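Attaching a single structure in C-alpha cells format; questions to follow.
Only a single protein chain was left out; the remaining protein chains are all shown in position.
Moving on, here comes chain A:
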Amino acid sequence: MTAVQTPTAARTAAGSGSRVIPVVRLHLVNRFSMLVLPWIILGFIFLVNLAIWWIVMSAVGPDADRADVQEGLQWSGASFYIFVYMMVLGVQAIALTFPFALGFSATRRDFWLGTSLTFVLLSALYAAGMTVLALIEVTTDGWWLGGRMFSALYFGGDAMPWYARFFLFFATFLFFFFVGALAAAIYQRWRVNGMLIFFGALTVALVGAAALITFSESWPAVGTWFVETGAPGVVAWSLVPTALAALVGYVILRRTTPKNS
C-alpha cells in the first residue's frame, strides 16, 4: 500500500509544536482538486471560446467587421470562473478543512497561518500560469483568431509588462481566497445569523455608498478615479480589503469551535 507510506523525513519534530507547514501540506494533499482540476476546467472553457472565436471570425467578412469583433472580445469574461473557483476553495478551507485540521490537533493560529500561506502559494502559482497564457495570447494576437481571454481589458489589455500582469492576477486571486475564507469563518462562528448580518451589512454599505456618490454627484469622479488608477492600481487597492479579511478572519476563527454537523 504505497499510498499510505510516509517518509520519516516528513515527521514533525516532537516538541516543536508548530503545524504551519503541515497545514499547508494538508491543504495540498489532494493535488488533483487543488492543482489539476481548475486547469482542466479552464482548458475546457478556453477550447469552447476558441471554437466560438473561430465561428465568429469565419462568419464576419470584411476587415472592418473583424476589428469590431475584436473590440468586443476585449470584454471577455471567460476566465472569471477561475477566480470564483478560488473563492470556493477559500470557503471550503474554512468550512471543511478547519474542523478537520483541529481534529488533527492543530491550533487555530497554525491553521490560519498555514491556510494564508497556502492561499499565497496558490495565488502565485495560478497567477504565473495566467500570466504565461496572457503573454502567449498577446504574442499570437489572440491565438491567431483575435480572441481575448487572459488579456481582456480589465486584465490590462495587451499593452502591459509581464510583472504587472502577474501582480494583477496574484492580488486578484488573493482577494477571492481571503474574502471566501472570511465569509466561511463568519458562518463557522455564527452560522446562519452571522451570514444574514454579514450580507445585510454589506448590502447596506454598498447601497449607502451608491447613495452618497449619487447625491453628491460624484459618479464622474469615481469613474475618473478608476480610469486614472488603472487596472493595476485598482488591484493594488484591493490588497487593503484582502489584508483586512485575513486579519478579521483570524480574529473570528480564534474563538470558534469547529462545527462538525
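Note that a residue touches a chain if its C-beta (ideal position, glycine included) is under 8 Å from a C-beta of that chain, and two chains touch if they have at least 3 such contacts; residues count from 1.
What we mean here is this: contacts and distances are computed from a predicted model.
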{"item": "Which of \"ABC transporter ATP-binding protein\", \"Cytochrome c-type biogenesis protein CcmE\", \"Respiratory-chain NADH dehydrogenase subunit 1\" or \"ABC-2 type transport system permease protein\" matches, in UniProt, the chain that is not displayed", "value": "\"ABC transporter ATP-binding protein\""}
{"item": "Interface with the undisplayed chain - residues on chain A", "value": "1, 3-6, 10-15, 17-19, 21-22, 25-26, 29-30, 32-33, 92, 96-97, 99-100, 102-110, 254-255, 257-258, 260-261"}
